[in-house]
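Removed from the display is one protein chain of the complex; every other protein chain stays in position.
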Amino acid sequence: MNNGRTDSVVGDRPPPLLGRPFFWIVALVIGAFAIAPLVGANVELRERLLLAAVYITLASNLNLMLGYAGYINFGSIVFFGLGGYICVYLIGAREWPLAAAAPAAGLAVSLMALIFGLGILRLRGAFFALATIGINEGVQAFAANFEPWGGSAGLYLPMQVFAPLGGPMRALWVIYFFLIAVMGFSLYLSYAVKTSKFGLGLIAIGQNEDAAAVLGVPTALYKALAYSLSAFLPALAGGLYFFKSAFIQPTDAFDLGLSTEVMVIVMLGGRGTVTGAAIGAYLYEELRGSLLTSQTFANFQLVVSGLLLLLIVLFAPGGLMGWLYSRWPRTREALE
Amino acid sequence: MFGIIASIVDGVLIGSVYGLAAMGLTLIWGVMNVVNLTHGTAIVAGMFALYLLTGAVGVPSYAALPFILIGGFLIGVALYWIAVHRMIGRPPLMVLLSTFSVNLVVIGLGTAVWGTGLFNVPVMLPGVTWHRYTFPGTHILAAALTAAIAGALYLFLYRTRLGKAVRAVANNREAAELCGIPTTRVLSLSFGLGVALAGAAGMLIATMFPFTVLAGDAYQLKSFVVTALGGLGNPAGALVGGVALGLVEGFAAQFMPVSWTLVIEFVLFVAVLIIFPRGIFAFART
Partner (left out) sequence: MTAVLEIDGVNKNFGGLRAVNQLSFVVHEREILGLIGPNGAGKSTVFNLINGVFTPDGGRVKFCGIDVTGQAPFRVARHGIARTHQIVQPLAELTVLENCTVGACFGRENLPLVRARAAAREVAVFVGLEDRLATPAAQLTIAAKKRLELARALAARPLLLLLDEVLAGLNPTEIERMVEVIRGIRGRGIAILIIEHLMQAIMGLSDRVVVLNSGQKLAEGTPAEIAANPAVVEAYLGDPALATALHGGA
């Protein structure tokens, strides 16, 4: 968390945004993502980085609930899938342009999350966690039975939808850059929340919800806002991702296994830290990549995730960044 | 008319086994305030234990029960020491993740070994016929064995010294410690009991229905619904809640496709928790 920070600033006013190291680190990461595949038009690298960007987006936003407020959202993938469905539907059936459909999907999912959140956030601990699975399963069942969304067969997008973006080849690059932008926003959002009064309230809730309420933190409202906020960018990312695939179906869109992986990434990188999401995603992807090359190990993906999570929870609950910050406290100021 | 009654009675029989499973969950929850997310996996383990014991080893089906109870208990104790002991007193978030991670590992190993296909343990038992409907012998015997196990649990908790120690620790761990009760041993024993009960329930379910490695999730959810209905730490409430759930399922099966059952149960779960935050019988909040 925030322990060990020394007050190296005059008074309590933090330095302006552009003066903070973290701002530039994220900008660098975005730049690296943007430029690397452009070198030699490396499509394979672009696809790998796109997946990484999606993971980082999902992890950063999950961190708002898991890391700050201390609520486990097992079914966080529902935002991604639902955003994908709404966006694909609006573009395919209603002929909306991508620039309108994706943000609309983000807003719609956010709003629904706010409404549902106000209900299920009254539940504590395990009950909330299970309720989030329920929401994911419920939405998946709905999508699989809802005819306008193609039912269990899913929805396809015709090639024409890529025309406004300059054709299928160019569209893939455009979407890639959009997704990096979403990733960047996610990291900045995570940081902005953490350093805001709202974030402090969330963290207080995560430490001791009852004490936080007695101190005046409007716990119900803040939790619902965090839940809703944590839905927006993943939904947007889902819209972009499934638009790019030109195809969406229930089992892919609402894959609980993906939710679990994102949770492991957050814990691995460091729950409650901003850079943790990025580092965790990178490490996890590397680990998974090297394991998947062997066919036998493909089955053991879940085992590896589980073991990793167990070891982290038992021996290093602060994750990688947590360990780093406790060893070298000064890094916390720079990296958050 | 008779169809509905038959469905309900059958639901009650099956529901009692749900109650047995939930007893394991609620016992662990009540004694050490830990939500055991390996519960579903323990149920599945019971199923596969029956499969292996009857298939590879050739034990006649129901005779496997004592082995599964003992094996489940030992595994539960081991699980306590591996994943739970260090986590007692840590934030609930961490304890949840701990048992969840063990769950991932076991499911991963399970799918690696057995895949995701359907398994079945054929058990031949004559049923009881009433009008045009037959109540399968397996369902009746499962309910009977559930009652027996529940009775044994009651005797243990309320008529033995060790059982009293368990109840004391559930009530107030610090006070129990101060009275000289070895609380850590009691905690590990309770965890073992909880897993044993789940495994036994799994075995009984396997005598009635086919199953997969991934079936644990559905039964774990049922256990949570039952626990929410019956109240935390209340084994008797769990049994009653299980019967109630079985009743609801039996009734609902008449009117809607089975694929919606899970969704209905989730809705029921969330609704019960929000409308009856203290559980229909007692407390349901952590």
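We call the chains A and B, going by the order they appear; numbering starts again at 1 in every chain.
The rule we apply is simple: a contact is a pair of C-beta atoms (placed from the backbone, for glycine too) under 8 Å apart; a residue touches a chain by one contact, two chains touch by 3 or more.
Just so you know, these numbers come straight off a predicted model, no measurement behind them.
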item	value
Shown chains that the omitted chain touches within the full complex	A
Option from A:A34, A:L51, A:L118 or A:A213 whose C-beta touches the chain left out	A:A213
Residue in contact with the excluded chain [from A:L45, A:L200 or A:L283]	A:L200
Residues in chain A touching the chain absent from view	1-7, 11-14, 195-197, 200-201, 203-204, 207-208, 210-219
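Quick note on the criterion: only the chains that are shown with their structure count from here on.
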item	value
Cα-centroid distance, chain A relative to chain B, in whole angstrom	34
Footprint of chain A on chain B - complex, ascending	35, 37, 83, 86-87, 90-94, 96-98, 100-109, 111-112, 221, 224, 228, 259-260, 262-263, 266-267, 269-270, 273-274, 277, 284-286
Residues of chain A defined as touching chain B within the complex	66, 70-72, 119-120, 122-127, 129-131, 133-134, 137-138, 141, 260, 263, 267, 299-310, 313-314, 317
